[in-house]
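Missing here: one protein chain of the complex. Every other protein chain is in place.
And now, subunit A:
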Amino acid sequence: MTTVPTKRDYSLLGRDAEMAVANGLAAAEWYHTEIPRKQMKELMKRDDGPAIRDTAIWLGSMVLFGGLGIFFWGTWFAVPFFLAYGVLYGSASDSRWHECGHGTAFKTMWMNDAVYQIACFMIMRNPVTWRWSHTRHHTDTVIVGRDPEIAVMRPPDLLRLVLNFFGIIDFWHALIDMVRNAFGVISPAEKTFIPEMERPKAILVARIWLAIYVTTIGLSVYLGSILPLMLIGLPRLYGAWHHVLTGLLQHGGLADNVIDHRLNSRTVLMNPVSRFIYWNMNYHVEHHMFPMVPYHALPKLHAMIKHDLPAANPSILNGYREMIPAFLRQLRNEDYFLKRDLPPTARPYREEFHSEPVAAE
């Protein structure tokens, strides 16, 4: 049996990976909006206060909702509390992993590191592996064959997307990766972005996590109840929907293989609850352009540079209204993408990337 290769080869060791290097798309110089140094320093300034407040609300709410879920366990009253607990565990952990991985959420480094480890466990992302994969994501954002974090490859696998709203595919892969790492195996793809000296740390963490999950499963069996797993592990499934809902908007349907975040990333204005869960990552163009700006300063950064960016989508619904039709069209023509219009006040960059013939009207 032969397989027909798709036009895009997303493997980090494949054809497009080599092409990206040959074409100068790997570790390229990306577009940045000009911001005076004095203002940039203000934006980059670190502060423990906002993240301590938000972390106290986040973990405090988990204790509250988890406690009420346990109290009402066995009745329907437990359902809303577990739904809330699940989102805080399986979705808010995504943004905490992200922000603390950058080291920008808190001013104090050990606080970043502590929340990073907790959030990594909840979202089931090995803290070593994912630190390095995310580093690559920032170096080569949506460059085919280089970026290990492309959520929607072309043509889109819509079944996978739907299943991931319940964490199913990600959970399965995370489980396999954890067990593989726990047995001391680092995959060839992981080796492309994790330096050798860091690999033993990835293995150690995987072993600790595996021990926690085995203990939790053992406790569930001992108690004859799924309750321990409802608190540890399963929320990664039943609470994943919000981080997928917001995360798909980051780059979904937009251009690939361009070196301008204005063209391959999406800023979406959102309600305050989603912004709390997502820790302002809805300002995604701004984050990619200036990753050293903490989450709490992103609204200010957005206001400062929006003259140079495509118009933000005004809501999650609006974002999906443009993204879903783009996914459907990519099923027939994987070269199709949503072309971002830059405002008249914006500076153009690398025009050849702006005028692909199959771009949306």
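The criterion applied here is as follows: contacts are C-beta pairs under 8 Å (C-beta built on N, C-alpha and C of every residue); 3 or more make two chains touch, one makes a residue touch a chain; residues count from 1.
FYI, contacts and distances are computed from a predicted model.
UniProt lists the omitted chain of the complex under the protein name "Rieske 2Fe-2S domain-containing protein" (options: "TIGR00266 family protein", "Lactate utilization protein", "Carbohydrate ABC transporter permease" or "Rieske 2Fe-2S domain-containing protein").
Checked against the hidden chain, the listed residues A:41, A:191 or A:347 yield one contact partner: A:41. Touch with the chain omitted from the figure is made, among A:8, A:96 or A:131, by A:131.
Screening A:139, A:192 or A:315 against the full complex identifies A:139 as the residue touching the chain left out. Check A:60, A:291 or A:348 against the missing chain and you find that the one touching it is A:291.
Listed here are the subunit A residues that touch the chain not shown: 27, 37, 40-41, 44-46, 102-104, 107, 128, 131-132, 135, 138-139, 195, 197-198, 290-292.
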